[in-house]
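Every protein chain except one is present and positioned as in the full complex.
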Amino acid sequence: MKTATLNKSDIGKCIDLLLQADLRVIAPRLQPQVDEDGPDALEVLTFTEVKSGEDHQVGEGLLPLNGVKEFLFAKHEPLFAYEKRGKKIEIIPVHHEYPQTVIIGVRPCDAASIASLESVFSDANAGFEDPFFTERRSRTTFITYSCTAPDSSCFCTSVELSPDSAKGSDLHLTEIGDGRLHVEVITKAGEAVAKQLQDLLEGEGDQAAREKAGAEVTEKLTRIRDSAPIMEWLMDTANFDDEMWQRLGEKCIGCGACTFVCPTCHCFDIVDENKGSKGYRVKFWDSCQFDHFTLHASGHNPRDWQYKRYRNRFNCKFKIYPEKFETPGCVGCGRCIRACPVNLDITEYMAEVAHKAANPNAMKADPDFE
Amino acid sequence: MSNIYQPDLMTITKVIQEAPGIKTFHLKFQDEEVANNFSFETGQFGEYSAFGAGESTFCIASSPTRPEHIECCFRETGKVTTALANLTEGDTIGFRGPYGNTFPLDDWKGKNLIFIGGGIALPPLRSVIWNCLDLREQDGRFGHISIVYGARSVQDLVYKREIEEWNQMENVTMVKTVDPGGETDDWDGHVGFVPHVLENDFKPDPENTVAIVCGPPIMIKFAFEALERLGFKQEQMVTTMENRMKCGLGKCGRCNIGSVYVCIDGPVFTATQLAALPNDF
Partner (left out) sequence: MIEAIRNQARLLLENGDVDVVIGYAEGSDPSRTTPIFIRKAEDVEKLIYDPRCINSLPLYLNKRHEYTRKGWKKTAIIGKGCDIRAIVQLIAENQLKRDEIYILGVPCEGVVSHPEKWDGSLHDGNRASKCIGCDVMTPHETDFFPGDKPDVDRSTPYEATSKNVATLMELELDKRFAFWRTDFDRCFKCYACREVCPHCSCNTCITDETTPSWIDPAAHKKGVFSWHLTRAMHLVGRCTGCGECTRACPMGIQVDLFNQRMKEVVQESYSYKPGYSLEDKHPLITYKVDDREDFIK
């Protein structure tokens, strides 16, 4: 694998080089606030298109709020247009122009989620290939950046990842001290980008320093959970009716924030939007946490209470994804924990399941709980 | 790369009002090449578009042995079905499909078949009933065929003329019923809920028989329990699940029961397979 060294201070120049090569560049950037200094001001860091190398926060801040999901699986997009003419309908394909894109500054958790989205939207899934996802994916290159300072909500090491992992990366950067980055070319797409940046890359990098940095940051994670017993515990359908789901999930308010910030959540809805006799069929993000998500036309709803909907989410991350799609459902990014307004914590569920798996004779149901 | 979300256009060649609020459409593809290449197996479903309103999921209610047109049958309950119900002969709708798995007809060779359904759940059964009747007429591959079907009242029965047709056929037993209070003065069928009539009036013999059930989840549950009490084993019971579906392609995440996606792993399931699934339907 080709390696090199890059100065962290040259990242802005890297972005400019990529822009000059007519690539669309997406990077973490702080969003403007109404009042930058006031007590309510937050640092809002999101992945967004940047037009200059001076306008980025690559490698700073922990995790952009939005992740890279929206650049592959769009928040909303037209599938086709239609026009009604009397009894006839004309379907007009919508032409999408996806520019060649480089997303720089992607943390390892977000990078690991790409394979999960691919397993849902590619033809590996029942032979149906989502052309919109595939087009975007094939034109996107990921320059990833190892973490240096995980926060208390991060738990990637509990789901078989690490803060310096190169999984899902095309070109991987790791800070090795003295303002330098160790660069690893992982894929052919990464090689092409490295070529664009060759004037800024030098030497062979420093593998030992890179591994040392990786080990050091891995030690910093404080939220550690044992995820090994989870899938097996979920496979036992009797556990689907365990009392823990109601007990832990009763405070969930069904806001859907967790599913929208989650890098592997992929649910969507399709509606027609009309303008007179013309319109578009639009696909857009939906959430299994919404109360009408599984509502039948008859009025029957298999997930009628909120705790059942959260139960489905946990199952999706720790059973459906690994069992059905054979990719990770949870990458330990911690966004759902940070986003939840009522501090519903997926790692609490993980700990509860691990405890129950280790103590199968513990009381199955709490008779005092309604 | 083809757009898996884009439907093919079909013309409504006939509209039949089956019951209050329930209609059947006869449909033909507008593009000849699509029409020639189209085939499906019984049990599969499609996503039918009313352009401007959206898509709705219905089974293909016609049998593959009668391919002159395909049929769907639906109840007017919401935005899309109301828009569909407002269409007339000659109008255009969209169709995506066929999706899903199929009824395992090969497993039923030489067996007696009982089809059990209620209300708007007859259309998925109708496809497989005609498929089996036609195949049996061709080469005698199935034994006796019985149909147990009921609705809330006489006027709510779907496929009324076919119920009478099946009633007249040789080697077919037609057991029709309406809920208590739904009978008319000249009603000549049973009165009672379908699982009840199944267990107490019809009392089928489980020997060398397969039971195919379709209905709302609660009816499937009761029917399976009744069949078990009559001596049927789980492998002898089959159903088709009509979960809320949207994409039909295994991607939108709406129709799952545990790790099983109804749109790609179903909608046809045996009772054995259902019993292995979590209580999520």
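Just so it is clear, A and B label the chains in written order, and each chain counts residues from 1 on its own.
The rule is short, and it goes like this: a residue touches a chain if its C-beta (ideal position, glycine included) is under 8 Å from a C-beta of that chain, and two chains touch if they have at least 3 such contacts.
Fair warning: this is a prediction, and the values are worked out from it, not measured in the lab.
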item: Full-complex contact with the absent chain, from A:L23, A:A339 or A:V353; value: A:A339
item: Touching residue (missing chain; options A:D16, A:E70 or A:E352); value: A:E70
item: Residue in contact with the excluded chain [from A:F128, A:W245 or A:Y307]; value: A:Y307
item: From A:D55, A:E135 or A:E250, residue that would touch the chain that is not displayed; value: A:E250
item: Among A:F121, A:F260 or A:Y321, residue touching the chain not depicted; value: A:F260
item: Touching residues on subunit A - with respect to the absent chain; value: 31-35, 38-40, 42, 44, 46, 48, 65-66, 70, 75-76, 152-153, 250-251, 253-257, 259-261, 269, 271, 273, 282, 284-287, 290, 292, 305-307, 335, 337-339, 341-345, 347-348, 368-370
item: Residues of subunit B in contact with the chain not shown; value: 78-79, 82
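Here, only the chains that are shown with their structure count from here on.
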item: Of all residues in subunit A, those that touch subunit B in their complex; value: 79-80, 82, 84, 87-89, 91, 93, 120-121, 125-126, 128-131, 134-135, 237, 240-241, 266-272, 274, 279, 281, 283, 286, 288, 293-298, 300, 302-303, 308, 312, 315-316, 319-320, 323-324
item: Residues on subunit B engaged by subunit A in the complex (per definition of touch); value: 1-7, 9, 11, 49, 51-55, 75, 77-78, 81, 90-92, 94, 216-218, 242-244, 246-247, 249-254, 256-261, 264, 276-281
